[in-house]
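One structure below.
The other protein chains are all here in position, but one chain of the complex has been omitted.
Let's turn to chain A:
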Amino acid sequence: MTKLLEWLLGVSFVGIAWGLVTFDLLDLQLPSVCKEVAWPIPVYLLVVFGCYSLATVGYRVATFNDCEDAAKELQAQIKEAKEDLKQKGLKM
């Protein structure tokens, strides 16, 4: 099953459950509290997901390692390499 199909399946499942509760499609005579709570849940989930995404990406950008030492080490090794290669007869 492709990821797209997995998503469609998951969304359908949640959508059907939501529809059944909010519009009382099975005629279960649920208390109106249930319906009032269920009705905004899809929007609520989207908002929660949006906030989670922003927070996660923001955190990851803020903690993205800056490899200063790696850059310095590379510079030093480039010098060393050029010297060594010149000695070995490389014409650059």
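The criterion applied here is as follows: a contact is a pair of C-beta atoms (placed from the backbone, for glycine too) under 8 Å apart; a residue touches a chain by one contact, two chains touch by 3 or more; residues count from 1.
Assume contacts and distances are computed from a predicted model.
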item: Identity of the absent chain, which is to be given by its UniProt protein name, from "Sorting nexin 4", "Polymerase (RNA) III (DNA directed) polypeptide G like a", "Acyl-CoA N-acyltransferase" or "Dolichol-phosphate mannosyltransferase subunit 1"; value: "Dolichol-phosphate mannosyltransferase subunit 1"
item: Options A:Leu26, A:Val43 or A:Met92, residue touching the unrepresented chain; value: A:Met92
item: Candidate in contact with the missing chain, chosen from A:Val11, A:Val48 or A:Ala71; value: A:Ala71
item: Touch list for chain A against the chain that is not drawn; value: 2-4, 53, 56-57, 60-61, 64-68, 70-71, 74, 77-78, 81-82, 84-85, 88-92
